[in-house]
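In this view, the complex is presented without one of its protein chains, the others remaining in place.
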Amino acid sequence: MTLLNLLETLLVIGMLGAALFVVRTRDLLAAVVVTAIISLVAAILFYVLQAPDVAITEAAIDAGLTTAIFLVALRKTERYEK
Amino acid sequence: MNQALLYFGGSAALFLIGLYLVLVKTNLIKIVLGLDLMETAVNLFIVASGYIKDRTAPILNRPDLLAHPSQRAVDPVPHALVLTAIVIGVAVMAMALSIVIRIYEKRQTLDISKLRSLRW
Amino acid sequence: MTRRVLAILLLLILAVALYQALARVPFGTDRMAVSRYYLDHGVQDLGGVNIVTSVVVLYRGFDTLGEVTVLFLAATGLGALLHGLALHDEKRRRTKTPPSLIMRTATRILFPLILLLGAYVFVHGHLTPGGGFPGGVVVALAYLLGFLAHDHWRVNHRAVRWIEGLAGMTYVIIGLLGLYLAGSFLANFLPPGTPGRLFSAGIIPLIYITIGFKVGSEMTGLLSEMKEITE
Amino acid sequence: MAHRIGQFLFTALVLFGLWLLFTGTLDPQETAVGALLAAGIALFTHRRFTRGGLQNLAPGRLLCLLAYLPFFTWQMIKANLDVAYRALHPRMPLNPGIVRVKTRMTSDIGKMAVANSITLTPGTLTLEVDDDTLYIHWIDVRSTDPEEARRLIPGVFEPCLKRIFP
Amino acid sequence: MIPGWLWILAYTLIGLGVLLGLLRAFLGPKTPDRLVAVDALVTITMGLMVLLGLWYRRGIYLDIALIYGALGFIATLAIARYLEGGL
Amino acid sequence: MNLLLQGVAGTLILIGSLFLFLGALGVYRFPDVYNRLQAGTKSTTLGALSLILGVGLAEPAWLPKALVLMLFILLTNPVSSHAIGRASYKSGYPLWEGSIVDHCQEHDACKGGGEA
Partner (left out) sequence: MVNPILLIALPLFFAFSIPIVGFVYRPLQRWIPVVSLGLTTLIALSLIPRVGAHGPIVVITGGFPPPIAINLTVGPLGLLLALLIQVVGLLTALYLVQVPVKEPHDRFSMLFLLLLLGATGMVLTGDAFNLFVFLEITSIAAYALTGFQRTGESVEAAFKYLVIGSIGSTLYLLGLILLYTQTGTLNLADIARHLHQVDPRILYLSLVLIAVAFGVEAEMFPLNGWAPDAYQGAPVAVTALFSAVIAKAGLYALLRMLYTLFGVQNLLYVLALLGVLTLLVAEAAALRQRNVRRMLAYSSIGQMGLLMLAFGVGSSVAVSSGLFHVLNHAVFKGILFLGLGLMALRTGSENLEDLAGLGRRMPWVSLLFAVAILGTLGLPPLSGFWSKFFILYATARAKFYGLLLLALLGSVLEAAYYLRLLQVLYFQEPQKPLVPGRTPWLPALSLGVLAVLLLLFSAFPHQVFHLVRPAATELLNRGWYISKVLATGGL
């Protein structure tokens, strides 16, 4: 049981909390922001799991590109789930 | 806390949450978000399954790593697979969102219970 | 309501099944089979110190060709689906907030730096983490930064598609060169070089540069199409 | 034309310097590729990257920049201690507001430098720039008078920055 | 060498920072608040990544921090532009 | 000499992580988005800078890359926090009720079309 494991635990729990937040919220913009957080946290986890290539790709593609595409989709549709 | 439980349980839970979003939510964008979560969960699972305790990343740019790489580095294959899976995931996401934009343009709603042919 | 109950039932079943199976998967222990070969022979075979890159580009290079194709498909499909989308829908016309001066100026300065960062990532794919895909995406995101901060920033679509097509064709041609020079598709036909230097690892940097250009141009085109529909 | 060449050279030089820092080596292969990439990227970004040209590298301006850095670092540390004190204090002594100040900088990049410096230092945050007017969120408003505020916030940096970014 | 207690202290502080950032991201109450949390989290994570790079003694990990920062910055900017109605 | 360098590096790392934590604390505790930004930009920026410098000193081979990282943080962080602040204001996020003055209210430059 090292400190690093505690940090990992915190990150995984944070990720699950974020996922539950996505389920609950009605504001899709908040959901997209929180999904970006999930990707960012996943990138740290990949980093801790000694997968730097994956961490870079996850950060670049999931956090950057996907968020941008989601924002455009939100702009062209509507922001709140009715 | 047990690391196996942490990573495997965490990715399984994330996967289930994503699937729940896809199956239960009626908002199209929420469904796409659910697909995204499922992707992330599977990727996390793949990387976690390739992790080996006390070993380092498979980038052998230090002389001491070159001696017995297979005793020093983690499994590189899952990383390669996840790279592919992430790229495929973003492709699917882009397609899904462009379809969502089109549906909204045609039907002025994102609620699948109001879309005739999407009620499954 | 029935849908929710059914879904939860399904999820419960899946959860139990996953639990049963995942409890049997050992964590953090060495179970490598093919990977052992990659790790032990990768550097001698190809001269690339980043084994993940060697796996991605050479041992499983065929997957990567497919991966490039998938991205190409996504860009193509998105362009097809959004073709002729009403550019200005009257109902929701709104005045756009112009970007602030700080953002504009900072972006002008950051744009070349991020491009350089992207280029660094895909040129050094065989030495450091990263490679063609993240590098290409970083390049595309540099353009996204431009789109965000400058309303009138445009890319030349024709040029983008030229680069995209040429890069894709180059990738296939490199593969075919492998077929005719080294006996099998996508095989390495260049000397491995000294591990750890920039010009090493045979065709890996070549392919990653191709991928970088392709992914960069594709994603730039995709983002630019998305920008145009929000105007 | 000569101006364009100056812009190009300046951009390429900056990018090349950055490349050297990235790679952290002087290996001829790396530097060759770096020079190539820097030139290539500079070719189509130099007009956006800089308005000036090689005169940006005039020794006087570089010296000013070097002198500015420690001063700025000191300001930043002060800012942080201040914010830390407020964050740790049980009652959080806040006295925030948005004030309007004028800046004397004229170039875009100068305005940006001032605004960024303001953002990074004691309890201030640039919210909006409108021509030469800065709207600043101040965590501890000590004066609502524009002239006084000007002296307190951008006035600290301007003498220095004015020389770096004329 | 950097002593063990320093590592522990540094990790604890950064871990608490991540925790607080995540809490703010969940509590909101509005999207700008979450955005601030994301921005702070990205910077904290860059620090964490660099620190872990030192821990593992792998210089390559600095690259990741750099790209992570760049990407986080662009994502933040995109969301901010959406919020102010400029996208 | 080396010991001194390591000592400085350790101190910088400790200060850095302390400021990272304080920044996050400020983000958590402050009452409205503008005040949170004050903490979120300044403390975390200084924290990250000092931490990265510390790591660069502890492992001198990494110093150039660490410098790039620091430069990058210095360039991007104020811009992103400015963008967030501006976006919050334009999207109609109200100032904390304890705020004493708002010069931005009566000016067109601060009006915007967003929604928080």
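Labels for the chains are A, B, C, D, E and F, by order of writing; each one numbers its residues from 1.
In this text, a contact is a pair of C-beta atoms (placed from the backbone, for glycine too) under 8 Å apart; a residue touches a chain by one contact, two chains touch by 3 or more.
Everything numeric here is computed off the predicted structure, so don't read it as measured data.
**Q** Under the definition given at the start, what are the shown partners of the omitted chain?
**A** Listed by label, the shown chains it touches are B, C.
**Q** For chain B, which residues touch the unseen chain?
**A** 15, 19, 22, 28, 31, 35, 38-39, 42, 45-46, 49, 77-78, 81, 84-85, 88, 91-92, 95-96, 99-100, 102-103, 106-107, 115-118, 120
**Q** Determine and list the chain C residues touching the chain excluded from the picture.
**A** Against the missing chain, chain C presents residues 17-18, 20-21, 24-25, 31-35, 37-38, 58-63, 65-67, 69-70, 72-74, 76-81, 83-84, 158, 161-162, 164-166, 168-169, 171-173, 175-176, 178-179, 182-188.
Everything below uses one rule, namely that only the chains that are shown with their structure count from here on.
**Q** Look at all chain centres (mean of CA atoms) and spot the one farthest from the centre of chain B.
**A** If we average the C-alpha coordinates per chain, D ends up farthest from chain B.
**Q** So how far apart, in whole Å, are chain B and chain C when each is placed at the average of its C-alpha atoms?
**A** 15
**Q** Centre to centre, by mean C-alpha position, how many angstrom separate chain E and chain F?
**A** 11
**Q** Send over the residues of chain E in touch with two or more other chains.
**A** In chain E, residues 11, 14, 18-19, 31, 35, 37, 56, 58, 60, 63-64, 66-67, 70-71, 74, 77-79, 81-87 touch at least two other chains, as defined above.
**Q** Using the touch definition from the top, which residues of chain D touch two or more other chains?
**A** Each of 18, 22, 115-116, 126, 128 in chain D touches at least two other chains.
**Q** Chain E touches which residues of chain F in the complex?
**A** 6, 9-10, 13-14, 16-18, 20-21, 23-25, 27-28, 33, 36-37, 39-41, 44-45, 47-48, 51-52, 55, 58-59, 61-62, 65-66, 68-69, 72-73, 76-77, 79-81, 83-84, 86-88, 90-91, 93, 112-116
**Q** Tell me, which parts of chain B touch chain E in their complex?
**A** Those in contact with chain E are residues 56-57, 59, 61.
**Q** Which stretch or stretches of chain C touch chain F in the complex?
**A** It is residues 94-97, 100, 102-103, 106, 109-110, 113 of chain C that touch chain F.
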